[in-house]
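With one protein chain held back, the other chains of the complex are shown just where they sit.
Lettered A and B in written order, each chain numbered from 1.
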Amino acid sequence: MLYVRDPYLNEMRDQTEYHIRSEAHKARPLEPSKVSDKDWGDYIFFFANTKGIHFERWVNFTGHRKWFNVIRNTVTDEILATYRPDEDVKKIIADLGIDKKDIKVSGVLKKLKKKSS
Amino acid sequence: MDKLQPYSPLQGLAGTTGINVKLKELNRFNLILRGKQDDNKFMKSAQKIFDKLPVKPNSTYQKSGITIIWVSPDEWILTGDYDKLEKVKTDLDKSLENTHYALIDTSDYYMSANISGNNVRETLEKGVVVDLHDSAFPIGYATGTRYEKAVINLHREDNNSYNIIFRRSFAPYLWGHLVKASQEFK
Partner (left out) sequence: MTQKNRLPKGGRINRQKELSFKYDGKNYIGYDGDTLASALLANDVHLVGRSFKYHRPRGIMSAGVEEPNALVQLETGEYGEPNTRATQLELYNNLTAKSQNCFPSVKYDIGAFNRLISRFIPAGFYYKTFMPNMKGWMFFEKFIRRTAGLGKSTGLPDPDHYARKTVYCDVLVAGGGPAGLVSALNAGKTGARVILMDEQNEMGGWGLTSPNMQIDGKKAIDWISDMLSKIAKLDNVQVVPRCSVIGYFDYNFLTAVERVTDHLGAGNGGSKPRQRFWRIRAKQVILAQGALERPMLFAENDKPGVMMSSSIRTYINRFGVLAGDNIVITTNNDTAYFSALDALNAGAKVTIIDIRKDLKSDLLEKVNEKGITVHKNSAIVNVKGAHRVKAVEMMKLSDDGKSCIGEKREISCNLVGMSSGWTPTVHLYSQARGKLKWDEQRTMFIPDSCQQNVQCVGGCNGTMDMSDTLNESAVSGVKAGKLSGNKSVSATKHKAVSHTEQPPRNLWIIPGEKPITRDRKHFHDFQNDATVTDILLAGREGYLSVEHLKRYTTTGMATDQGKTSNINALAIMAEYRGLTIPEVGTTTFRPPYSTTTIGAIAGEAVGELFEQDRRTPMDAWHKSHDAVYEPVGDWSRARYYPKNGEDMYEAVQRETLATRTSVGVMDGSTLGKIDIRGKDAGKFLDLVYTNVFSSLKSGFCRYGLMLNEHGMVWDDGVTARISENHYHMTTTTGGAGRVYEWLEELHQTEWPEMEVFITSVTEQYAVATLNGPNSAKVLSKICKDIDLDNEAFPFMTFRNGTISGIPATVYRISFTGELSYEINVPARYGLQLWQEIIKAGKEYDICPYGTETMHVLRAEKGFIIVGQDTDGTLTPMDLGMNWIVSKKKPDFIGKRSFARIDTSRQGRKQFVGLLTDDKNIILPEGAHIIESKSIEPHVNMLGHVTSSYMSPNCGHSIALALIEDGFNLKGKKVNVATIEGKVYSASVVDTVFFDKEGKRING
């Protein structure tokens, strides 16, 4: 059973206090009306679904009810990092020494990044 | 004719009594205070009423019979004897006016109970999923967690005394579990 460092409590907790939801860092386009049908479809339907380094979003439902991100290896179930949405994910990736080519994100992310985080 | 008759879902359900594990319902108010920890204006205004709002995760602060429990970087639970509700609410609303805050009375949504005794931890560990050892759960520590399927806030008020805050509709379920869990220590 996964054991994760809750970044708000800075404590280790069982996964059973969390809901594990979908892919993290899928930023909603700032102006959806300006986005093409294909790009919009990619945003709502396609997920990186990586075999390997995966970025996902968890939420605690027993206490603080805050959302945070988890970098998990979907093959080994190793959790590499947990971080709040306002933390610098680029720095975390660099500190962990993850090779950029091992990171697969939904293609739409590259084109439609929001102004912040 | 207009006499108020509050009704508790725990009415008629046996608790446990004894030195080893005692479980009793508490008549407490429950206020949820929302406000950002890094919002100075809000923090100062709140601290006018209670000189301190706990900011360390899962910490508590008690003064004049009011307990303040940290829930998240923008949420606290305030609890204490039910008859103090009006004054606390009025004082806080007044002081926090013009700040970005919310103060919500959830005294009926959430109920409180106290469980205490020599075997209180052996009873709690049957359903709670967090570490109850002194090193992880010292006196004054409070956290949201589960007892079996019921989401609760568990606050260690004293060495062998814990306050539990839980939802009204989960009361019979939680009570049934705690009573059953304490049976072996009677």
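The rule is simple: contacts are C-beta pairs under 8 Å (C-beta built on N, C-alpha and C of every residue); 3 or more make two chains touch, one makes a residue touch a chain.
This is a predicted model, so every value here is computed, not measured.
Student: Looking beyond the chains shown, say which of B:Gln37, B:Thr106 or B:Asn160 touches the absent one.
Tutor: B:Thr106
Student: What residue numbers in subunit B mark contact with the hidden partner chain?
Tutor: Touching the missing chain: residues 1-9, 32, 34, 74-75, 100-102, 104-109, 122, 125-129, 131, 133, 136, 148-150, 167-170, 172-173, 176-177, 180-181, 183-184, 186.
Student: Footprint of the hidden chain on subunit A, which residues?
Tutor: That gives, for subunit A, the contact residues 1-3, 14, 19, 21, 27-28, 31-33, 35, 37, 40-41, 44, 57, 59, 61, 65-67, 76-78, 85-86.
Heads up, the rule we're going with is that only the chains that are shown with their structure count from here on.
Student: At what distance in angstrom does the C-alpha mean of subunit B lie from that of subunit A?
Tutor: Centres of subunit A and subunit B (C-alpha means) sit 32 Å apart.
Student: Using the touch definition from the top, list the residues of subunit B that touch subunit A in their complex.
Tutor: 57-58, 71-73, 75, 129-130, 136, 143-146, 151-153
Student: Within the complex, which stretch of subunit A touches subunit B?
Tutor: Residues in contact with subunit B: 8-11, 13-14, 16-17, 60-66.
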